[in-house]
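These notes are about the structure you will find just below.
The other protein chains are all here in position, but one chain of the complex has been omitted.
And then chain A:
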Amino acid sequence: MEKKHSLKNEAPDLSKGTKLLGKWNKNPYYIRRTLGRGATGAVYLADSREGQVALKVGHNSMSITSEVNVLKHFAKVQGQVLGPSLIDADDITIAGRRYPFYVMEFLKGETVFKHLDRHGKEWGPVLIVQLLGDLDRLHRAGWVFGDLKPDNLIVVSPPYRIRWLDVGGTTLQGRAIKEYTEFFDRGYWGLGDRKAEPSYDLFAAAMILMNMIYKRQFDKGRDGQQTLTTHIDRAPELWPYRKWLKKALTGQFSDAQKMKQSLMNIISKEAKPVKRNPSFHQQQQKPQTLKKRGRKRGKTQKSTFGMLDGVLVIAFLLLASALYWVGQLI
């Protein structure tokens, strides 16, 4: 991004070993390194009394307080912890100026894209299934995530699980979306407003799957919906999901649970026909990007896939969906 210019002071640069002592709660923290810098502040890896934590120092009390509020609300959402849990919120004074900061759980993991590169594309839909489960819980608690995009997600392990990294855009249902990113925003595509309602997040979740295939985000062009349809139809990897995608993008799923269910059905159906075809076992292995879905329809690509891997992947997918089912029943 280009250099941002505003009248506000930037968050302070803290070097390794800097000690921070909160003004109110008196908890000491030692800076290890910078994890990232965003619009509202800088995130550092730090040592606390309880171990490693992520510490965000901002320059604007308003936005930092908003984020702390969201994290607090997250703690109240039942079930699995959705975002990083909040540990502390305080102020520090550096060179005579006061900066607000908060401390949260340090999520160790890799980006969504890195995960797909290292572990295979078939993880894409599975991660979306996980995401939809979390969204469902969030929506039931009366919130909407808002700025849903790969940058705000992280894959932790073991076992591999998608988690929310930055929850700053989370908004109460019924209000206007606080933050958004054009590619993942239905308003940008002309497919709805920016009211915080579950379908807003579901649109973004579908766009994340698009982004996994089209790593280079594309513009809306003249007609947003038409552009999306064209891109869905053009990618062979998206073939099994095209109806599901179109439904999500036009707001036809009433809740995250239904969308998740529908996606799991596709994943498990996907796996079956290939399994019935043992002749693939004989094919030799090649270094590949697994294109399980392209294979089913594109008869011409048979030889490009290592079958053993394929079967393992499918077995895994079946297992994963079975596990989800069990989880669902409990």
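Convention: contacts are C-beta pairs under 8 Å (C-beta built on N, C-alpha and C of every residue); 3 or more make two chains touch, one makes a residue touch a chain; residues count from 1.
In the analysis below, contacts and distances are computed from a predicted model.
K.L.:
Not counting the visible chains, the remaining one has a UniProt entry; which protein name from "Ca-activated chloride channel family protein", "ABC transporter substrate-binding protein", "Carbon-monoxide dehydrogenase medium subunit" or "Glycine cleavage system H protein" does it give?
P.N.:
Of the names offered in "Ca-activated chloride channel family protein", "ABC transporter substrate-binding protein", "Carbon-monoxide dehydrogenase medium subunit" or "Glycine cleavage system H protein", the one UniProt assigns to the missing chain is "Ca-activated chloride channel family protein".
K.L.:
Please identify which residue in A:R32, A:H119, A:R137 or A:K195 touches the non-displayed chain.
P.N.:
Looking across A:R32, A:H119, A:R137 or A:K195, the contact with the absent chain belongs to A:K195.
K.L.:
Please pick, from A:K16, A:R33, A:K72 or A:K114, the residue that touches the omitted chain in the full complex.
P.N.:
Reading the full complex, the residue touching the unseen chain is A:K72.
K.L.:
Based on the whole complex, identify which of A:L21, A:A75 or A:A176 touches the chain you can't see.
P.N.:
A:A176
K.L.:
Contact with the hidden chain only, please: which chain A residues?
P.N.:
Looking at chain A, the ones touching the missing chain are residues 2, 4-7, 24, 61-62, 65-66, 68-69, 72, 89-91, 98, 100, 102, 174-178, 180, 182, 187-188, 193-196.
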